[in-house]
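Moving on, here comes subunit A:
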Amino acid sequence: MSPKGDRGGDATVRRMDRTQHLRQKPPSALPGISPSRGEIGSRHRIKPHHKDVHPRMQTVLSIAIDALAYGMVLFVISIGLSVTMGLMRVVNLAHGAFAMIGGYLASYVTRDLGLGYAPAILIAVIATAIIAVPIERLLYRRIYGAPELTQVLMTIGITFCVIGLANYAFGPTLKTIPLPETLSGSIDLGFRAIATHRIFAIVCGVVVAFGLWFLIERTAFGIRLRAAVDNAPMAAALGVRTQLVYAVSFAVAVGLAAFGGVVGAELLPVEPYYALRYMVTFLVAVSIGGAGSIPGALIACLLLGAIDTTGRYLAPEYGEFFFYLAVIVIVTLFPRGLAGRFK
Partner candidate 1 sequence: MKRFLGAAIAALAMSVSAEAATIKVGVVGPFSGPFALQGKNFKAGIDAYMAVNGAKVGDNDVEIIYRDVPQADPAQSKALAQELIVKEGVQYLAGFYFTPDAMAATPILQQGNVPMVVMNAATSAIVTKSPYVVRTSFTTWQTSTPIAQVAKDAGVDKVITVVSDYGPGVDAENAFKAGFEKAGGKVVEAIRMPLSTNDFSPIMQRIKDSGAGAVFAFLPSGPTTLGFVKAYNQNGLKTAGIKIFAPGDLTQESDLPALGEAAAGMQTTFHYAVSHDSPENKAFVEAATKAIGNPAELSFPAVGAYDGMHVIYKMIEATGGEQDAKKAVDAVKGLSWVSPRGPVSIDAESRHITQNIYLREVTKGPDGKYINKEIKTFERQGDPGLAAAK
Partner candidate 2 sequence: MSLFEVKNLRKNFGGLAVTDNVSLSLAPGDRLALIGPNGAGKTTFVNLVTGHIKPDGGSIALAGEDVTGLKARQRVSRGLVRSFQVTRLFADMTPQEHVALAILQRDGKSTRMFGRHDAMREVVEEVGEILNLLGLTELAHLKVREIAYGQQRLLEIALAMALRPKVLLLDEPAAGVPQSETARIERALDMLPPELAVLMIEHDMDLVFRFAKRVMVLAAGAVIFDGSPQDVTQDVRVREAYLGSYANAGSAA
């Protein structure tokens, strides 16, 4: 069966190696323990960990923290997309592009202008929102209510342009956003260390979730927005300036994207292909949460974070499998998303 070329031989070698490494899974330090993956958490404790916490417990806790941090970063970036998709009903594949613009701006502001992290976030968010205004007026306004496929085409086109321009303006290398002293270290949680920055991301997620909920559910603007979404002609008849409401919502969504791009840059580094590389992840998060729902997006991101993190820990080589299988199962069970507000 094996072809004569070396390539086939090479493949055979690889396969052999793989079975070997599986066979050798239980390290010699702990003979007699089943190599089943489920046991990993309990195996090979060589170094003594923190005394008060049971080793297995430590691992579980540790994974939980990682999952929370990752999920929150996802949330911060995707929530803006949830707004455009759910409230404005645009399949906005260019969301990542706006997050990326935010990242680039923050990087420029910190590295080249020498300003601090906080002003960088502020400038990135505001400037990205400002950039988005003409784009909304000239391009997005044309595709509100258009068929999904048209929206896909337009927003992919925008994404391509942004990628090309970023590549041209900033070059293809990675751009970092230096963290301030207070965020750059690690915090010892007793049983493990966690990057301070991740705690910051979690806090940001909570703040964004609450702020957005407040904006939409508790302010006059939120009432107008919901009215414009539910029934635009009726809202207009009642004196709501729907065009303005849409423009502002879009700017808010884009601002959130930029915010997420900056805060999440430690995990999803800024480079020209950022816009395409993570597009699927954001789409999945929004769709599972149910477009337009803040609690839905939050739950979805935490859930996806948990699945991803646990999968990566237990069986990294099947991490992708777990993730996408879970996506299929969740979507099949909740075809409208975990908390779909609109269809």
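Candidates were picked such that all candidates are chains of the complex that A comes from, given by their letters.
Heads up, the rule we're going with is that a contact is a pair of C-beta atoms (placed from the backbone, for glycine too) under 8 Å apart; a residue touches a chain by one contact, two chains touch by 3 or more; residues count from 1.
Computed from a predicted structure; not experimentally measured.
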item	value
Touching chain, any copy counted, for subunit A within the complex - options 1 or 2	1
Residues on subunit A engaged by candidate 1 in the complex (per definition of touch)	5-7, 9-10, 13-14, 17, 21, 24-25, 27-29, 40-41, 43-47, 59, 62-63, 66, 69-70, 167, 171-176, 186, 188, 192-195, 197-198, 266-269, 271-274, 276-278, 281, 308-310, 312-313, 316-317, 319-320
